[in-house]
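With one protein chain withheld, the remaining protein chains of the complex are depicted in position.
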Amino acid sequence: LETVPTIKKLRAYAERIRVAELEKCLGKMGDDISKKTRKAVDDLSRGIVNRMLHGPMQHLRCDGSDDRTLSETLENMHALNRMFSLET
Amino acid sequence: LETVPTIKKLRAYAERIRVAELEKCLGKMGDDISKKTRKAVDDLSRGIVNRMLHGPMQHLRCDGSDDRTLSETLENMHALNRMFSLET
Amino acid sequence: PKKQELISKLKSGKNFLRNQQPDKAFTEFKIALELAQNIKDPIEEKKAARGLGASLQRQGKYRDAVKYHSMVLSISEREGEDSGSTEAFGAIADCYTELGDLEKAGQYYDKYIARLEKD
Partner (left out) sequence: PKKQELISKLKSGKNFLRNQQPDKAFTEFKIALELAQNIKDPIEEKKAARGLGASLQRQGKYRDAVKYHSMVLSISEREGEDSGSTEAFGAIADCYTELGDLEKAGQYYDKYIARLEKD
């Protein structure tokens, strides 16, 4: 459970990047894009971010049912905190 | 230097995700997209992936000039190997 | 025409959110939600509910935010169409984290994580 706040912070970190890059992209594409294009681009941004987050997020959850130990999960958390500066 | 192969694997991991999601997106958008749109979408996919990778990549390089110690860098590497299954 | 009004309310709600005016955003999304329910457009209904949840979150009203994010999930279930559900699970978990209920937050994050590799 100690890792729960890290999940929240990592999600927020990725979402900031996603939204910033998406707006940059929409800015370049101009106002004359179709709803279909708008949705495809939004899905693209979510698809990439979600698939990039999947591994780290999974390894922040330690449910005791597999061989991931608590200490390994905490090490993952510390590494993610460092690598994404999540503590500040 | 031990972390160099991890950088390569993490890059390849992210690139596979990027290309797969980009192709899915282009498939949805159809063939009638402009070059400008094509480029904006490509830039979007690269922008998100690169910014997501920046933190972890930086923390895999230990140049001795700052307070990141070698052991911390190796811990980051182990965590990334676990979280993205990079050893297999 | 109603659909047009709905779209424009969703858009202005988003703009208020972006400009850090979550109370004004809430009002816009509230109207959008009613419009979407009127014309029975579940996709836009979810967007409005999601906007309401986000507006409340920004105001620190996490319990109420959970209600609207949960509405997204129940619309998904009702319609058998699950767009927006991944994000709703994540947002509900974020709210429980803020409320200090890490147990419940963890449960919702598990559902969120299980969906991250799907579309």
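Chains: A, B and C, in written order; residue numbering restarts at 1 for each.
Operating definition for what follows: contacts are C-beta pairs under 8 Å (C-beta built on N, C-alpha and C of every residue); 3 or more make two chains touch, one makes a residue touch a chain.
These numbers come from a predicted model, not from an experiment.
J.: Relative to the complete complex, which of the depicted chains are touched by the chain excluded from display?
T.: Computed over the complete complex, the missing chain touches B.
J.: I'm checking contacts with the chain that's been left out. Which of B:40, B:57 or B:77 qualifies?
T.: That would be B:57, which touches the missing chain.
J.: Can you list, in ascending order, the subunit B residues touching the missing chain?
T.: With respect to the unshown chain, the touching residues of subunit B are 1, 4-5, 7-8, 11-12, 43, 46-47, 50-51, 53-54, 57-58, 61, 63.
We adopt the following convention: only the chains that are shown with their structure count from here on.
J.: What's the contact topology between the chains, one of line, ring, star, complete, other?
T.: Looks like a simple chain-to-chain line, open at both ends.
J.: Averaging the CA atoms per chain, pick out the one whose centre lands closest to the mean of every protein CA shown.
T.: Taking the mean of all protein C-alpha atoms as reference, the closest chain is A.
J.: Could you put a whole-Å number on the gap between the CA centroids of subunit A and subunit B?
T.: Chain centres of subunit A and subunit B, defined by C-alpha means, are spaced 13 Å apart.
J.: Quick one: subunit B and subunit C, Cα centre-to-centre, how many Å?
T.: 30
J.: Check each residue of subunit A and list the ones that touch at least two other chains.
T.: 43, 47, 51, 58
J.: Identify all positions of subunit C at which a residue touches two or more other chains, and write them in rising order.
T.: none
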